[in-house]
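Each remark here refers to the structure printed beneath this line.
Just one protein chain is left out here, and the rest sit where they should.
Each chain gets a letter, A, B and C, in the order it is written, and its residues are counted from 1.
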Amino acid sequence: MAIQSILFFGYLGDLLGRSRDFDVSDDPVTVRDMRRLLASAGDDVAAAVLNPCVRACVDGMIVRDDAPVRRGQEIAFIPPLSGG
Amino acid sequence: MAIQSILFFGYLGDLLGRSRDFDVSDDPVTVRDMRRLLASAGDDVAAAVLNPCVRACVDGMIVRDDAPVRRGQEIAFIPPLSGG
Amino acid sequence: MGCTVRLSPGPLAPDAELRDFLQIVAGKGAIVNFVGVARPVSQAGLPLTGLYLDHYPGLTERTLAGIAASACALFPVEDVVIAHRCGLVEPEQPIVFVGAAAMHRRAAFLAADYLMDRLKTDAGFWKREDDASGSHWIEPTGHDRQDRERWSQPHAGN
Partner (left out) sequence: MGCTVRLSPGPLAPDAELRDFLQIVAGKGAIVNFVGVARPVSQAGLPLTGLYLDHYPGLTERTLAGIAASACALFPVEDVVIAHRCGLVEPEQPIVFVGAAAMHRRAAFLAADYLMDRLKTDAGFWKREDDASGSHWIEPTGHDRQDRERWSQPHAGN
């Protein structure tokens, strides 16, 4: 059992809070695993983290779903960029 | 017999002075007449005012050689524009 | 050659940005700048009360730096600057200042044009318009995406 803080930006920040702590019982190995673990936290979270348009970031870099995730890394989910 | 001041710009101003008075014995009727009258004032003036690349201005407007000229109007000769 | 990128939640003063950029680029003949201002009307056609630019510290700066670096790689420019606001911007206030300096003006125009087309689609922001009907998160327009596409052809924009 571990607490993982997840950051959300754009409309996801309005919906789920800009930073939210989750109980993550298993160690996720990839971003895909992380999405599945978080999806059990509620319908709103599931809709966000399972949406393929929502990209994952690990330590501030946008990554693919097969990217590895280690405990202690900063995880964020971001909607498509609006541009400047 | 009348005195006509002629303005010169760009390299013509260096060569002939920025403003120079000429005796103009006949009344010129067109810009072409004016060029011919001025040409008798010296080789340097002739080379300038007979050069087809040198445009004439009447009252600050660039005009064609068949444009009319009346006594009292401001006459200028200008080399090709350099742009800004 | 220099690329400068600045992200700030405070007000943006385009005249001060231009003064600073002109000092950096002393001796280069051609400087093109762009200033983008928050429009007074929302996409829904209502008076805009505010424009919020959400950003992810670190990631957002990297997207700006990447866009500036691409401009320097693609065009014969000497210096490039991007100064961008984040946070809440009031209508008619400047959001972005872009500068490109080159020996020849064609390169400076192309680089500034490219920088803006990239920024409008690829800069790491999430924008929310606030108007009388509420708050609306917005995405790049189809027009923005088309402008962006111009640069995917070699020598596009000429």
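The working rule: a residue touches a chain if its C-beta (ideal position, glycine included) is under 8 Å from a C-beta of that chain, and two chains touch if they have at least 3 such contacts.
Note that the structure is a prediction, hence the values are computed from the model and not measured.
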item	value
Which displayed chains the hidden chain touches across the whole complex	B, C
From C:P40, C:P57, C:G87 or C:G134, residue that would touch the chain that is not displayed	C:P40
Residues of chain C in contact with the chain not shown	14-16, 18-19, 22, 26-40, 91-92, 94, 103-106, 108-109, 112-113, 116, 143, 147
Touch residues of chain B, complete complex, unshown partner	7, 9-11, 13-14, 57, 60-62, 76, 78-84
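Operating definition for what follows: only the chains that are shown with their structure count from here on.
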item	value
Centre-to-centre distance between chain C and chain B (centres being mean Cα positions), rounded to whole Å	51
Centre-to-centre distance between chain B and chain A (centres being mean Cα positions), rounded to whole Å	79
Chain A residues counted as touching two or more neighbouring chains	none
Junction residues of chain C - those touching two or more other chains	none
